[in-house]
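A short write-up of the structure that comes next.
One protein chain omitted, others in place.
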């Protein structure tokens, strides 16, 4: 057991740090003005910059333009990005999900068409998996694709689609066999978002912003050459991709939560109640310490999972354990922040309403990317070997 | 809404209080020395005394020797008993469960034979429902009774049987139809515990004492006249009885938990840590206050349920809500006590090991008389109308 | 002992429900919450017509002379419909006037308040002060025969569009109640948006505001008594409002769990969902018990009133938050959208958690009663 970075890992980190210090945009963190085209252009240009520096698709094989980074190096990469307050990576779905899936299952044409464009930010991707009636039960999806000549004709609706409003392409799950058992009739299409019949509607969240979209497909025609993998094998292809993705979130998320925690500490030291510092209140101290230990334990848990994944090439259900941990941890963290900071934290004028946003946004943590109920099912059945629940 | 006792309820309380003050045994609370025959004789004589004073079976109809007390009056009765630290009622299963069931479903002979003897303490009853393989799924019981001539021959095993070691009679659930659906093949027998083939083995708990027993039935012969209700109708008869019983626990339980709480407060005020009173520690204060409010809310919740039961003759699933509430509340209460009192509470020599006992015993609260899982199912399905889970 | 609402109390609730169904749909709630005050003059007039602005005040000032249980019953329904606007704060502020109604000005303002001619608000909070009266530092300045006020009050729920301000101030160290017209020179009221848009907050600045002696409605014991009653009534009202909101969330959640299907059957048939719904019910019903017990005790002047109030506020604050959490979780993605009404209740419960003191605050009050006597 050695929790220090290896010399190789240190070198990786130092290289990226050095690159970041020279290439980070002046305006360190672009604020999310989603209606502003400049905002998105900024993100695309950041993606291009990363790519030019060789810092896009770091975990992809070198043969495909990646850097062949280990899971631990990838985690270091994400942690450094977050720590430097770099802009959001608009290509994250392309890099983390679509690219690896194309590498694993795509045709040569698909590889040469899409992979370079994912890396250089010229293709922004979104993923079309969830549907209004298929939430946890993704495989019950009903968006359908019917072959007409050498095109699939797609009809249906997707929901919770991040980046759809600016995406160039969509990795779309569709039903292609209507008689087969639900997991067996699904295929995976690569869909040009500029196709006729695609329309996007932003979905406003309880926190007031629109991080997600609904996407409607009406007689959208997709050339057969954009079928990814075998016909009706879409489920297997994407489930593997999803598991890969889940496991990779560790360091970036940690840095995000740590920023919340650090700001909480800062504010707790500054603010007083009837003349006593919030940070001196013994009850607040217990709550803050508990948040701290849970947060640091997330880092340790993540590192341990990464270390395991590094040994067994395919990530197992560790991702579910981490997801369950961080989603509920973050909810407790922001609950603590709201309790400690009290009235101030509920004001829109205090820290630009950041605490309200964080509090409300955190409710989505245990729903998005697999609800806590689903994660617990996966852990119970796939890790502990309990019988299927029904 | 009027939460004061009515004049009638006050009178009931005052009458019982007056009676108690004259009739309470010198040794106010007999300590549980279950191996000592005198202990049990003392309990029987207390039961006799209650009966002679007209204070046994208070909720039974007057026609059967009861007092026709309302649910609220019964709760007052139980509260006064607990507050006065009166001895345990050894006839509690006879009074609370068996008697009402015989009144509802028994023959005239059964009524005249058993009811008076329940009241005067000459028949102590136990209930034989649970079996090793039938815990939450009571209806899957496999103790069987086969008719031979005018006797049922009983074979099987029961578990978690309170009072079995001294009981005279047992209200026994047996399977009499082996082909019917499980709820339809069950009958209810009244079994003399002195019958040949009945043996009792005390079951030691994690808390070290033996509150429960296993009871083995080997070719026990039960005359057909001791069949209670119709053949194969035993399930319906007893489930009604059980629901009646559950709802009646309010005040007595409250007084028991309140005794725990009051002792916690007393000790917290007495003990210090490095010179500071435990009761002055802000974190302890939060925990103790939380226990207090949950405890008092249990009283209010109970009273509200009693008030509802008084209006709708048959108790509904309110019992499940109360059971869920108090079982988890008591676990939190003793957890708080262990945390606040700390090292002392873990010593056998401190308060005669009472805190250890309470802590360990409380783990049974969410298992006995219907696990919390079962209570939540009942609430979800019978109160909220959600579909049966499977 | 009888815990149910009486028939007239239930009728009061039913007529409120009828009114809100007609005049306060969720669509209307959403319109109103876009404004600074969330105040609807026409709806307000209906409240006045129903007598609600005078619900708990004596007949001598044209009140209905009903009790705290009736008030809680009404607030429960307001919670169910997420009724926006300053009613809670207006009515609890009127309590201050009622307590001081021997003072002519107080009585006059109370009559106006009941008649719906003006809206009243209590201004207690100062920056970084707790709930409770100890944090009041804003003081009257008495100089050369003039009394002036200089400073601010913040986090005043219902401040915007209030006509009269009842400011908690120090007058020569003593606590005092000062009546100030919101339109007086030197008074500025600013909307300060917060998490709950249905009951907006404001900040009040006093810039050398001139106070006449007779506008000091009470000081010392009298002021303490009036503000204490205000805190008590406000606590009961907030708890009842929380109960109504929780009930709505529970109902919506159970409804959704019955109709939403995943993996071929209603999600309400899954134990993990059933568990959450069952816990929600437990919390809602326990909150209801606690809220009405507190209302009843306050009405009766029961010796347990202090405990009952803190018990109710501590419990309902926590339960309101947790019921909301489970509600969103069971709804899944749809419960997280702006479109769904759930978030309005969710945010209101979060604001109510702090109103009149949060759970930690009230637990410490309880600890004082239990441990320090």
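Residue numbering begins at 1 within each chain, and the chains themselves are lettered A, B and C in the order written.
Throughout what follows, a residue touches a chain if its C-beta (ideal position, glycine included) is under 8 Å from a C-beta of that chain, and two chains touch if they have at least 3 such contacts.
Computed from a predicted structure; not experimentally measured.
Within the set B:43, B:241, B:338 or B:386, the residue that contacts the chain not displayed is B:338. Checked against the full complex, the one of A:224, A:259 or A:300 touching the unshown chain is A:300. Note on the undisplayed chain: of the listed residues B:112, B:136, B:219 or B:311, the one touching it is B:136.
Listed residues A:62, A:225 or A:269: the one in touch with the omitted chain is A:269. Against the chain not displayed here, subunit C makes contact via residues 270-272, 275.
Those residues of subunit B that touch the chain absent from the view are 130, 133-137, 140, 159-160, 203-206, 208, 271-274, 283, 331, 335, 338-339, 342-344, 346-349, 356, 359-360, 363-364, 366-368, 371-373, 376, 389. Where subunit A meets the omitted chain, the residues involved are 1-6, 9, 72, 265, 268-269, 279, 282, 285-286, 288-290, 292-294, 296-297, 300-301, 303-304, 306-308, 311, 321, 324-325, 373, 375-377, 379-381, 383-390.
Here, only the chains that are shown with their structure count from here on.
When each chain is reduced to the average of its Cα atoms, A sits farthest from subunit B. Our note on geometry: subunit A versus subunit C, Cα centroid distance of 40 Å, whole angstroms.
Averaged Cα coordinates give subunit A a centre that lies 53 Å from the centre of subunit B. The multi-chain contact residues of subunit B, meaning those touching 2 or more other chains, are 282, 286, 390. Counting only residues that touch two or more partner chains, subunit C has 270-271, 273, 360.
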